[in-house]
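First up is the structure itself, then whatever we jot down about it.
A single protein chain has been removed from this complex, and every other one stays in its place.
Chain IDs A, B and C follow the sequence of writing; residue 1 opens each chain.
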Amino acid sequence: MLVSHGSDAEPLGVGVVGAGYWGPNLVRNLQASFDFNLNWLCDLDEGRAQRVVGRQGRVRTTSRLQDLLDDTLTQAVVVATPAQAHYDVAMAALQAGKHVLVEKPLASAFVQAAQLVSTANDLNRVLMCDHTYCYTPAVTKIRELVRGGVLGDIQFVDSVRINLGLVQRDVDVLWDLAPHDLSILDFVLPDGCRPQAVAAHGADPIGAGHACVAYLTLQLAGGAIAHAHVNWLSPTKVRTMMIGGSKRTLLWDDLNPSQRLSVFDRGVDLSDPNSIGADERREALISYRSGDMVAPALPEREALAGVSAEFAEAIRAGRSPMTDGSAGLRVLDVLEAASRSLEYRGAVVPLRSG
Amino acid sequence: MLVSHGSDAEPLGVGVVGAGYWGPNLVRNLQASFDFNLNWLCDLDEGRAQRVVGRQGRVRTTSRLQDLLDDTLTQAVVVATPAQAHYDVAMAALQAGKHVLVEKPLASAFVQAAQLVSTANDLNRVLMCDHTYCYTPAVTKIRELVRGGVLGDIQFVDSVRINLGLVQRDVDVLWDLAPHDLSILDFVLPDGCRPQAVAAHGADPIGAGHACVAYLTLQLAGGAIAHAHVNWLSPTKVRTMMIGGSKRTLLWDDLNPSQRLSVFDRGVDLSDPNSIGADERREALISYRSGDMVAPALPEREALAGVSAEFAEAIRAGRSPMTDGSAGLRVLDVLEAASRSLEYRGAVVPLRSG
Amino acid sequence: MLVSHGSDAEPLGVGVVGAGYWGPNLVRNLQASFDFNLNWLCDLDEGRAQRVVGRQGRVRTTSRLQDLLDDTLTQAVVVATPAQAHYDVAMAALQAGKHVLVEKPLASAFVQAAQLVSTANDLNRVLMCDHTYCYTPAVTKIRELVRGGVLGDIQFVDSVRINLGLVQRDVDVLWDLAPHDLSILDFVLPDGCRPQAVAAHGADPIGAGHACVAYLTLQLAGGAIAHAHVNWLSPTKVRTMMIGGSKRTLLWDDLNPSQRLSVFDRGVDLSDPNSIGADERREALISYRSGDMVAPALPEREALAGVSAEFAEAIRAGRSPMTDGSAGLRVLDVLEAASRSLEYRGAVVPLRSG
Partner (left out) sequence: MLVSHGSDAEPLGVGVVGAGYWGPNLVRNLQASFDFNLNWLCDLDEGRAQRVVGRQGRVRTTSRLQDLLDDTLTQAVVVATPAQAHYDVAMAALQAGKHVLVEKPLASAFVQAAQLVSTANDLNRVLMCDHTYCYTPAVTKIRELVRGGVLGDIQFVDSVRINLGLVQRDVDVLWDLAPHDLSILDFVLPDGCRPQAVAAHGADPIGAGHACVAYLTLQLAGGAIAHAHVNWLSPTKVRTMMIGGSKRTLLWDDLNPSQRLSVFDRGVDLSDPNSIGADERREALISYRSGDMVAPALPEREALAGVSAEFAEAIRAGRSPMTDGSAGLRVLDVLEAASRSLEYRGAVVPLRSG
């Protein structure tokens, strides 16, 4: 099933703030959901809001955020404004007692995001981050395989997200593309593998004013390494992530619809690491696995439908959503550290949350 | 043409030192060459040498290096011993007035390699490094395209060399695999793009005693960046190198025999970098090229045949070979700096030759 | 440009008949077009028609075809009913003086289609077949390359259209999938290469009541051969067409967005076919070309926009559209002959239009 029917539960009243790039997708999705009644679409340019919802519909439009906040029939707010406004809108909504779903990044700075998280905790409201990718069938399956121990201990992660991309005006390639990799990593890796420190290397060979090519290296708790290559200048589009484990290694190729996930029973086994040094013994102790590869079947599902279903369930159950405010906070932590590392020509920067 | 016929030139007398892993390939290749007479195969284990050349042949075998050095009919020596012995054998051969071809790495340390280079210069002998990859049709073509200006100014290089590899006893994955990437980069990039500094990140998640996964970042003169991913733990084998330029971008996929090289007329153009800041103007100045892709036809040629042909031509012409001692020296410079960077958890280490 | 602006020309009044599977796409497309005013959407189930156009719009809905035919502001009719109704609706529209665009197949039988074509000719109306694929950037480019002589003389065509397909109730896999291959062939091949005869082989291994796997072989004028493999039972989806020519060979892989078209300068040349028999001479006369491959850049364009633009231009210019009634007729000719061949276990059946 694509959308939870919320059984006989009353639909939740919801308002969307921001009718720009991503807003219309959220509107369409919430209108299709049985969990929500979309009451409001708010945009500083009310005309744009009207064009999005159409004339006939039962969705009211406004340019004043206060209209949503005052509406007691609206329990939830979705923030799809430009990033700089995320903090103000989300904070106002929380303080008005609303549950809040925020587009990524949670805020434009770590400290602001931290305040949103603590406010949500204090007021006991749901604060969720729209890490859409995490609700795709592929990433959901990856989380299941990794956390279910199918891969064994995580040894390395290598992610590539490159294509001939729109050179952004305000943000470099790290802030444009890496949030996807980082939110996915945060979602699938077990807590024992959290990033501890980050190093970033970048280049701006076209003179765009900030990095157009960047490499991100994360030191993970437990000695594993994660690496991401993000690039606006590649003529070919690549979206792959390899997750190496002590039992199996997983390859995700998001551009190969006929085989998005491949799980390899191949690898190197070292029976007893203590034996290092005694070369003869060690040679004997190294062995190579070369077993079958399995490409698990994936269900068809629209990621956004999963996002709104999770948001609704978290509100109803009064629990924390899978991609909660803290997840968004951890992603910002890495991004800010990465920017500092770029400044200092690749210096390793420890994470606050590390 | 696979092998230069050296026209009516006398074949050069040559001896090979080392009948181990790579030696037999060199023997087979030199026996097929019209440029050389293979006089000697030397190995501490003379029996092994005999098995390699066979009983009937006209190639003499010995366990004493001096036999080669004393033979006035032998003008050239090929060093295929273990790396630790490269320096001693090559130095002795140079001082005996021989021209020398050395397997990679040129020596096990930069300082020793530097002495070989200066000795060769002083004695006016040819010192060549066997960077075999550089003599494959694909890399030869890449050098031609890059140096011929077809790609424009080099903006970035991204190399991936991963597979389920033999975990080496004495060297980490950087010293095992990266010499290929580095010698190829040294070969194809114009002098204006030499590496200035290097940072390396690695991990040893299986407890092998040294890095099994590593990432190498090179800062190139002129602001470009080069990056290499080397990995012994990947279940899939990948051998790709992307070279991004201001005019075109090249993708080399060495495991795709039907399309090893792809040259894309795609990219981002920024008419005037000075205009940064004036966003409106800049937007107008950014444009995206999306032209044809061309996969150039490549000749069939065995790389080793190219190596021996180049060695012979350099000796006859008294010129420096394309992959001379200095090339091997620059590769060692990067490898040693990379090892230091690994030690210091990714610190950026400037190069001696930078 | 995606849609022709028809300069200062008056938009043409148009009505769509059939609000089922494909109708909504046509409605959306015609509403976006500057060439047409969509006046009517007609469906036996008027409620369905209303749901498609929405309540507010200026498009009138009806369940009576006559309403469209009587409307003098409606010069054109688009027929998107089930195939069995194509003939009746299209004939009535033509006789009412309308220009007509019909979904494929033009009619459910050759004879009916032939009557539509002659009626359109007699009444001097435009009769167009919606062979949508022909208006994709890839097929448009293929036609240009083939007809422009870039490939030289056509030697063979091999098409594969297989996937785990919906097993149709009323038609076998040939009538379900082959119309795409046949309409594309009709569109790209020069007139000198028209099909002369057809043989079809099929199997129904699952007991569906008609062929689920089929192979179609076309003998083309000039001695070339065309072949199509259509299959509902393949676990993998393939959409490829190879067109071999005396100068170049083209490969179209519609599922590879990064390289849909590849044009190979490779092939076998036989300088003088007359020399066959004289083996020695022949050997000398056979040569193999192995040149570059070029993947031409393709524009972004929605095929349906091209369909409506061509329909409008044909009406305005009073000319025959690129995929006119005769094209649809030729496709039906092959399909009916193929069905006969299937009946007679693969017997070669000549074409009426051959």
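Methods note: a contact is a pair of C-beta atoms (placed from the backbone, for glycine too) under 8 Å apart; a residue touches a chain by one contact, two chains touch by 3 or more.
The model shown is predicted, which means the values in this text are computed figures rather than measured ones.
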{"item": "Touch with the omitted chain, as defined above, among C:P137, C:G202 or C:G306", "value": "C:G202"}
{"item": "Options A:N25, A:Q95, A:S118 or A:Q259, residue touching the unrepresented chain", "value": "A:Q259"}
{"item": "Which residue of C:L44, C:L233 or C:L298 touches the chain not shown here", "value": "C:L233"}
{"item": "Sites on subunit B contacted by the missing partner chain, in the whole complex", "value": "54-56, 236-237, 258"}
{"item": "Hidden partner interface residues of subunit A, rising order", "value": "259, 262, 265, 290-297"}
{"item": "Absent chain, residues of subunit C that touch it", "value": "153, 155-156, 158, 164, 167, 169, 199, 201-209, 212-213, 215, 217, 223-225, 227, 229, 231-236, 242, 244, 246, 249, 251, 264, 266-270, 273, 276-277, 279, 282-283, 286, 288, 290, 293, 345-348"}
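One rule holds for everything that comes next: only the chains that are shown with their structure count from here on.
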{"item": "Longest centre-to-centre distance from subunit C, chain (CA-based)", "value": "B"}
{"item": "Subunit B and subunit C, separation of their C-alpha mean positions in angstrom", "value": "53"}
{"item": "Separation of subunit A from subunit B, taking each centre as the mean of its C-alpha atoms, in whole Å", "value": "41"}
{"item": "Averaged-CA centre spacing for the pair subunit C and subunit A, given as whole angstrom", "value": "43"}
{"item": "Contacts with 2+ other chains: residues of subunit A", "value": "236"}
